[in-house]
Structures are given as structure tokens and as C-alpha cells.
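So the structure is just underneath, and the comments pick up after that.
With one protein chain withheld, the remaining protein chains of the complex are depicted in position.
So, subunit A:
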Amino acid sequence: MSQYPPPDQQMPAQMQQQSASYRKPRRQYIAHDFSNNQAPPSMQPDQAYNQQPFGAPVPSAPMDTMNNQFAQMNIGNQQQYQGYSQQQYPPHEARVPSAGMPVPLQPQAYPQQPNMYPAVDNNIPSQVQPGPPVPKIPLTPQMPQMPGQPAMDPNQGYQNSAYHGYNSQPAAAYNHLQNVDLLDKTSKVDPYDITKPPPPIILPPDTKVIESAEFANASPDYIRSTLNVAPSNPSLLKRSKLPFALIIRPFTHLHDEDERIPLVSDGVVARCRRCRTYINPFVTFIDNGSRYRCAMCHLANDVPQGLDFDTIKNVSANRYDRAELNYGVVDFLASPEYMARPPMPVVYAFVIDVSFPAVESGMVAAVAHIIRENLDRIPNRDGRTRVAFLCVDSNLHYFKLPSDSPITDSDQGDAEELSSDQLEMFVVGDTDDVFVPSADGLLVTLKDHRQAIDNLLSNLGNMFQNPKEMKNTMGLGIKAAHNLIHSVGGKITCFMASRPDTGVGALPKRDEQSLLNTPREGTLLQSNNKFYRTMAMECAKDQVSVDMFLFSGDYQDVASLSDLPRFTAGQTYFYPSWKSTRHEDSMKLGYELSKYLGTEIGFETVMRVRATSGVQANVFYGNFFNRSSDLMALPALPRDQSYMVEVKIDDTIGRKTMAFQVAILGTSCFGERRIRTITLCMPISSKASDLFASADPVACAAYFSHKACEKALYGNIDDGRQYLLKSLTEMLQVYKKEVSASNVGMGNPLHISANLRILPALILALQKHPALRKGTKIRSDIRSHAIALLTTLPPPYLMQYIYPELYGLHDMPDDAGLPDGETGQIVLPPRLNLSGQSLVAHGLYLLYNGETFLLYVCRGAISMLLEHTFGVSTIEEVPAGKATLLRIENGLNPRIHAIMDKLRDRPGSITYPNLYIVPETSEPSLRQWFASMLVEDQMDNYSKSYVQFLNGIRSNISS
């Protein structure tokens, strides 16, 4: 039993009441679950939906046993979720051993991917273990170990059993559609729906070239389709009102070695002659294997000899062992014909604002210090990495960095030359044209100029200690940096604590106050100076990418500045009112900047999406430059962003499957050209119900987030909100009319398929997100930054950002916050709904949206809880606002720290979330911030609660 509050007999009388109510939540869970079990089968969407993925009728006896298990094990939501997942896999457990086929899933092959698919970690190994010894599947020569998809597709179990256990089934098997009524009394938002894997892709037999290839389809970590069953014709897609788009996340980790993607390094890159698709697991070999049929355009291509012959060892090889025929995500080492020029080195140009606000906030010294500390983390395996430093106030400051060992020729020891080779600073006055003061020494290799760089960075803080310059000409600074590196390409990193207000790229102050909360507010999100767009194009052309680190507390015009990263594949990082004296601020910057510098980014990259003929990737969303109608150009390839591609179907597809291949060709930071291919293949159906049954709510929410942000950026914010509401309404309307029409019961239900039931909550949360929220006056800088995140975050982090995670800390289960006995992972407490109903008057809650933690202390929290958490005895003493949680040697405090560390540990993100403590007695703005995250509640007159929102939609549909 948990410790808070202490046992009843030790408590004063007035506390006992609290204690009762304090335990209530758990009882509620149990009550809730039992009620689920007693309900008729139609009320059990989870079970029915997951139990019969192949459309088979539900056998009643197993269902009952399942229910009993379910009821017995029910203690909390966490376990409820586990129970859910176990149900998800019975076909696998039951069928695979009896079929005697290779079992794909090996417990050790599952790396820890805690935040994404908990079901994978917790359940599958235990499912597999009782079975017979697991034979290994054939491995590639390059991959001596089990293949390296970091988080595997948990759906593979389905696919395999679909083949081996159910070969007698009809070829086309689809996910079973199960209606749920969103407005039913028993149905409420289940936050665990968000982290569930998408509905499985059930491929018809003979789709894959190697039937036993478990990872032929790329894992949903890399690519998620809004529909896992493709519509067979354009009119069906249009009629269903469902979006059809791919959410692509090229990398899941910041470092290559953490990802373990199979690499084809022998230079054999087989591609279709016509559509240029790379060879993939969905090709078909014909003519005795001498030719293969392309999976996209069906053209017969010759099989290259290299596929059957190992040129390195000079022996014949088995083509079925090759990675590109076994895995959906594969890296190819590109041969010289994929290079327009030799692979470029890593280049960083740091442009640092040294005007008064920057120096005063301590940003200059902090940034210089952090860069100096992390010089070794910048990828530099080949020793070619180059850096340049520029400082900007109303003038430009160039730094000429001398070499560590300047004399390498015969005339060494020339003392005069040595003395002249010192660090030099050139100040160039405020001009609109870039004047380069020195031909060399401005962009230098990190390896050979280390002393000078160390020297410069350790003195940078002092150099600009007493600034008189208030103005900043960052536009010119970026132009100068671009000029320095444009012949090579690379990354420009800007650190800026004020609005550029002189020279080219000056941004006049906009009258923010008078526009906020008016229809014209959207204009604040649009660029105020064409310079940044033009510059972005120049940069994109020269393979230069720009990242912005913005620090201002005043209006900084993030909207205009974020245009540069948006079109050069960069990112905007925003630290409003940053101060180096505040420990939390410097901690956050230090952590994020060091991760940023250590990231193994790529350069001069292009990304293309190819699809089955008759289908095309149509519109692209994300941070990149659209260089031609189907080509995304990314001057630098970040590892923490994702992209969206809208799919257009031109005419009826006459095949059984539809395939997509994302190909990303770029220079890695190790000086290689690499091609990453991500292949996805899905069945086709001509029924709207199949589309609904296989729609992925997370991908759909990501799609709507991109579209709504686009509407907000190029129209006004209200358009974005209206778009969200309209899309959801139309979708539910179609569902009612076309899919669930046959079984409309009494009343006026609002039906949706069980897999999509979380979508309305996500749409509502999007409407209330700071990027799009109506009413409350949100600074346009905050909005712009939120839009930048909404359009770039990879799906799992995007979901956290839209629908934050809420945990109750005062009544955690005994194991929460402690390492799990088997996996060693910290166990998280059960997730709560984002609603005031989840809160009790004496609680302590942790809310996490990926960017910040909010620790909410309710007024009635007992002093022991406060003491064990904050080391104070009354709520008034709890520090409010941005703070660091003290470390106390006590049962609860270390567990909270452990939970926060666990949540902070996101392998694909550089963000370090800060903690804000929000006592219920603190100032209203803080409390309102917390309240605004409880998206299922009505916050003000402009917003609707979840039930109001659904009722509104229902009345719209019925009328």
C-alpha cells in the first residue's frame, strides 16, 4: 500500500475523511473495469476489436475466460492496459507454435522503447517464452545479430499468424470493425489509446518476397500511415472523408549506433529502371529469379549479379539473406554516382548576438561556455569538421582563428610569423553588403585550430562585457555566415536575445497587443520581412541550413525568424526570458545545446516518396525546401523531426496491395553518402468500413495538426480551428451514414470505430493547444514556436505535446517510480485523464507535455506529503514557478525524480523539459496554465468540454 496518507489510526480525525476519498480513485478504476466486463459484448470494443483481427466470429468461451482474467488482474489502469495488450496477442501465442513456423519475436530483440509502445516491452516476451525453442530467421551477412529495428512492429505477430495459422482464410483479411459510441455513459477518453500501436497491417499472402521476413514492413516508428488499408479508388477516399497521408520519421535516435539499421555496404543498389524505386521486400522474382518485378510499377527488371555474389569475399551468396529483401528500413552505402561532389564535411557557423540584451541575460557567456565544453561532441570522426564564429550587434565581428601548428613547411620556427598568427577580430560596420575582411582563417577545421577556438570561446564572454549597442543586425550576420560557408554548405546556428532591428532583415515591432484575440491575429504569425524567405532560398540552394536559438523575453518576432529554419530544414528553439542566473534556465540550455551539437546530423539531403503507379505523394509538410514537385530538399537532415506527405490516388488501383517507399539520400556526418529506404506495403479495400477499421488515430492527429497549422499560418487562426471541427464532424457523419448505419440502436449514438475513438479527444486538444487556442491572449512568439513544434515533432512526442500525460503522485501504486524487477525500467504510475475529475483535493499531480513538467500541488495536500516531496510543511512554502525539485532522502521524493528522469529520457529529442511547480495557492496565471492543459474540461467561454464538444458535433450531424 502506498505511504500517503499514513495509516488511518495515526491520523487525526479530520484526516480520515480525506483518506477515504484519497483511496477512492483506485476503487473507481476497479468499479469501472467490472462494469465493463458485465456489459454485453457489444460494449467491449477493446476486446472484440482486438480479438478477431481476421474477421472471424468471436468464440464465446475464450471471451469469457479472457474477461475473468481481465477482472482478476485489474488493479489499475496500467494493468488494465497490459491486459489489453495481452489480449491483443492471443492469435500469436496460440497459433505460431502449432504451425511450427519460425517465430519472429525474440525477447532480447526488443530494445527498450518505453514511451512508445509499452505493449512491446511488457508483453510479447512473456508471450513467446512458454513456446518451443525459437529458431532464428536467416540473417544477413552484415547483421550477425538479430536485425536492428529498434522498436519492432508489434503487429508482425498478426501478419505471421495470418499467413501460417490461417492459410485457409480468404486472401483479403482486414481488421475487424467495431463500433463504439463516444457519448455512451461507459465510454471515456482512455489516455493509453494514444500509445497503442496502430491497427495492424494485414498483408495478403504472397506479397512479400520472403514470406518469413518479419520486418518487411517498416516499423511504425519510422512511418505511420493514417490508413493501414488503402482505398482502391479516389472517390472512396473522398467519400470517406478520412485523410490519407504518411507521417515519416527518418530517424528515431540522435545517434546512428542507437538505431541499428541494417546497412548494405557492398554498393549493390538495385533500382527499377522506370520508377527508380529501390529494391525492397515486396518485389517478385520472375524468370527463375533472373529478373524481378518492381513492387511499384510492375516493370520487370534484371537482377544485378551482386545480389547473388559477395564481391568482398568472392563467394556466391544467398540473395534471400540480403537486408534489402528482408527489412523495411535499410541503409544503402551510395556509390560515387550518387554524388554531385565529394561528400561535404560537417560545417557549423555560430552567429552570436552580442548586443546589450544578449550580454545582460548572460546568454553570450553561457553559449560560449557550452560550445567550448562540447567541441568534442561535434561529429568529427574524419577530422574534417569546420567551424566559424561570428558576433553581431549593430556591427559584424569576424574572428580569424590561427592554426595550432601554423608552420608545417620547411621554414618552421619563424618567430615573426608565429607572433602575427594570433586570434584577430575584425569589426565590419553596418552595411547591407557583406564584406569579408580576410580570405582565410574565418572558417577553420576544428582539429587544427583547437587552441584558438578554445581561446576565443573562453574569452568571448569578457570581450563583450560592457555593451553599449542596443541594436542587432542579425539579418546581416546570417548573410555573412552564409557567405562564409556557401561554397561548402553546412549549418548556421544563430543565438539571438533580441529582435533584429537594423540593417537587412530588420524586423519592425508589430503592435501585438491591439491584434491579439482579433480576427487579424493571424497576421502576427506571418513573416514581416521578405528577407528571411529570400535568405532561406539562398541557403537552401547552397545546402546551408539555419537553426535559431531565441532567448528574448520581449517581442522577438519568432514568426518571421522561424521562416529561415522552416525552409532550410532547421529548427526554432525558443527560451522566453532566458537568464543565465536562473539555474533551471542554464541547465536547460546546457543540456539541449550539448545534445544539439552531439547529434549526428546529415547534410545535402534529398527525400522522395515513391508509390504504386496510380498513386502519388502530393503535398509535403515539415521543415524543408520543396525543390521540385516531388522532391524535398533538406540542406541538413535533423534527426529529431518528422515529415508528412499527403497521398493522392489518381485512379482505381487494380492490385491487392499499395506500396510506398521513402528514399532519403544524404551525406552523413562521417563523410559517406547514404540512402535510407523506408518501405511500407498495405492491403487495398473498396469498402469504407475497412478504411475506418484500419485508420491510425495518431497519424490522423498528426495530419490534422499539420493542416491546421498551415491554415493558421497562411490564413488565420480561426480557419485552423474551424478546419479541425469540420474535418471531425464530416468524418463522424460519413461513419454514421455509410458504416454504422445498419446497427443504429436506440437513442442517438455518436459512433466511431474503436481504433479511432481517441481521435475526437486529440482534435479537441489540438483546438485548445496554445498554437491554435482561441480567446486567451497568447503571445504570438509563443504561438509561432508552438506551430514550429507541431509541424516538426515526431508522432510520439507530438502526441505528448497535444495531449499531455498526467500522473497522480500522491497515490502511486507501490511499484511506481521504482525500477521494474525484470527490465530495470522505472515503472510509471497510471496515466490520468486530462480532466478536473481526475484530480482530488489533496493530490499531487505531475503533468508532462514533452516540453515542460507541471507539478500541481492541490490545496488539501497533507503536510507529510509536502514534506516528503518538497521538504516543507505548508503549501505556502512550496516554491512556485520554474524551480528545481530538491532531492530528499525519502520514499516519495526519489521516486518522483525517477519518474521525471524516466519521462525526460527521450532518445529522439534534444529537449530538456523544465519543471514548474504550481501550488493551488499560487498566482492565477500559473494555475490557469495548468488548467488550460486539462483539455477535457471547459476552461473559459470560448472552449468546450469534451462532452460538450461531442454533443455539439452530434447535433450538427443529426440536423
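Assume contacts are C-beta pairs under 8 Å (C-beta built on N, C-alpha and C of every residue); 3 or more make two chains touch, one makes a residue touch a chain; residues count from 1.
Basically, contacts and distances are computed from a predicted model.
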Exercise. One chain of this complex is not shown here; going by its UniProt record, which of these names is it: "dolichyl-diphosphooligosaccharide--protein glycotransferase", "Cornichon", "SREBP regulating gene protein" or "Ribosome biogenesis protein BOP1 homolog"?
Worked result: "Cornichon"
Exercise. Of A:218, A:325, A:504 or A:536, which residue touches the hidden chain?
Worked result: A:536
For this session: Would you indicate which residue among A:549, A:567 or A:870 is in contact with the undisplayed chain?
Result: A:567
Seminar exercise, completed: Sole touch to the unshown chain from A:211, A:512, A:630 or A:867: residue A:630
For this session: Tell me where the left-out chain touches subunit A, residue by residue.
Result: 533, 536-537, 541, 563, 567, 619-620, 625-631, 714
